[in-house]
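Just below is one structure, and these are the notes that go with it.
The complex appears here without one of its protein chains, the remainder shown in place.
Going in written order, the chains are labelled A and B, and every chain counts its residues from 1.
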Amino acid sequence: MTYLPHTDADREAMLAAIGVEDAADLFEAIPEAVRFPALDLPGALAELETMTELQHLSKANISADDFAWFLGAGVYNHYIPSVVNHILLRGEFYTAYTPYQPEVSQGTLQAVFEYQTMIAALTGMEVSNASHYDGATSLAEAVVTALQVAKHKRRKVILSPGVHPQYREVVRTYMQGADLDITGDKDPTHTLDDLTARLDEQTALLVVQSPNFFGQIEDINGLADKAHAAGALLCVVADPIALGLFKPPGAYGADIVVGEGQPLGIPMSFGGPYLGFFATRKAYVRHIAGRLVGETVDVEGRRGYVLTLATREQHIRRERASSNICTNQGLMALAATVYLATMGKRGLRQVAELCYHKSHHAAQQIAALDGYSVDRSKPFFKEFVVKCPKPAAEINRYLVEEWGIVGGYDLGALDPARADEMLLCVTEVNTHEEIAALVVALSEVAS
Amino acid sequence: MTQIPEDLKYTEDDEWVRVEGDTATIGITDYAQDQLSDIVYVEHPDVGAAFDQGEIFGVVESVKAAGDMHMPVGGEVVEVNEALEDEPEVVNSDPYGAGWFIKIKIADPAELDKLLDAAAYKAHCDARA
Partner (left out) sequence: MNDSDNVKVLEPLIYELSRPGRQAVTLPECDVPESEFPADLLRDPEDVLLPEVSQIDVVRHFVHLSQFNHGVDTGFYPLGSCTMKYNPKINEDTARLPGFARIHPLQDPLQVQGALGLMWDLQNWLAEISGMAGVSLQPAAGAQGEFSGVLMMRKYHRDRGDTRRTKIIVPDSSHGTNPATASMVGLEVIQVPSDPNGDVDRAALLSVCGDDVVGMMLTVPNTLGLFESHVQEIIEIVHGCGGLMYMDGANLNALMGIAKPGDLGFDVMHFNLHKTFSTPHGGGGPGSGPVGAAEHMLPYLPGPVVGVVEEPSDEEEAPLYGWVMPERSIGRVKSFYGNFGILVRAFTYILANGPEGLRQVSEHAVLNANYIQARLCDAYKVACERFCMHEFVAEGCWDDAPGVRALDISKRLMDFGIHPPTNYFPLIVHEALMIEPTETESKEMLDRFVEVMLQIAEEARSNPDILHSAPHNTPVRRLDEVKAAKDQVLCYGPVCGG
């Protein structure tokens, strides 16, 4: 069998040592009526055949290897330096478990410590945890943290309608047993002022996203003061690439900063696995979920790293734990760490600047086309909303079939009234030629 | 040897109580601090908060374990030992003295009758050894 090493002689010897004749005898405890069911699955394939089958399925998808890419909406086609994947393929990293035994896990532990440092630096916060599943679950954990900081006496959370719609859905899924008032995002026209007007003594958390789901940079200056005046915390959902260019939420007084870490060296991979980053103030560290790595020394005085403050966690506190989370997204946090080390202080800024210039160039060109307009009511980073002369779905079909271009996110999927709008994303990987082709294609489809 | 002062009252959850008039000082026992080992964190309630007998009022944590602290008798918190925030290890070194947690105003002195005396608590510890 595929990955099983035993020879017949091994089996015989082992069964003899156990004192049974047949391996089937080991399963007597299982009710006979349900023991050894048939499994209706395809027959085993050799490695070569397995690979052929998977390649076949892989080729049935349209990928960013072959198409020009302008689709973002929370998941981004950024360049991943070769170094990242080579480090991820080190078996010592990817075949290890959570670093419960620090003496044989210093590689993972130190990498996570470096990750925590980089995320704290990027977000402008004091501490970062070792990561969550993705941006959406990081936000749900931010809500849990805020409720804990308020000792569960505040029962209201205000969400900006500019927060990624799936993140808002996940917050509601997580909180369905908690009897909370989750408000603010039902009306898509709500401004930040409309949101701050809802702050009151029941509010635990105010959440805004910047750049928001529509790519716009929100004016979060002063927001923290308003939240704090009501006794609430402010959480900002951020794009980690944008943090290379724009002032971080920490500089505006945010209490929690979360976001999707996928842009940091992680492939789009049809929605996962990704990485949710989570940074906050040191004062709240005992109220946060997820793993934390801390520095210490060993018995010989050597610097080393351990999982710390573990008493918040499920394996010790059981039903009184701050979360049921067992692990972080270890390997994805490693990818982000290697990515940020590779880009470095200047490289991340360059990526962000390229995103900014290319997206603004594309926006300018598209805005000049007959029948198209671009929403420039607020500054944007790498995404912008285009109003089109035809339904976005129809335009996207044309772009794929005639031009080899995967177009923007169809906003009609969120709101049928916006079927003529798309959210276009331009990153450092889009060349001048691709942008030019997109502009020509949009012009043609309109006429 | 586990220290169990004669003049205190105890709970089965390893809290001790020192009664002075209508005020009670509360902490965790020598046995409890020994079981927890190195204490690294203590979470206090707010002054003014009121709890019923048996209700959880705080948390004490070591590296490997966390314990909820239960009210030996109901009452209102009048003082918390803020020194423990910087030096939680005092709970290990002096659990019945400088390592006290909170002082409360006792709501119903009759509840004190449900507590263990030193002999009964010693038997409780021995049973778990």
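Basically, a contact is a pair of C-beta atoms (placed from the backbone, for glycine too) under 8 Å apart; a residue touches a chain by one contact, two chains touch by 3 or more.
On a predicted model such as this, the values are computed, not experimentally measured, just so you know.
Participant: Decide which residue listed in A:214, A:278, A:356 or A:403 touches the omitted chain of the complex.
Facilitator: Per the contact definition at the top, the residue touching the missing chain is A:356.
Participant: Name, in rising order, the residues on subunit B that touch the hidden chain in the full complex.
Facilitator: Touch with the absent chain occurs at residues 38, 40-41, 63-64.
Everything that follows uses one rule, which is that only the chains that are shown with their structure count from here on.
Participant: Using the touch definition from the top, list the residues of subunit B that touch subunit A in their complex.
Facilitator: Subunit B residues touching subunit A: 41, 43, 61-66, 68.
Participant: Mind listing the subunit A positions that touch subunit B in their complex?
Facilitator: Touch list, subunit A to subunit B: 286, 310-312, 316-317, 320.
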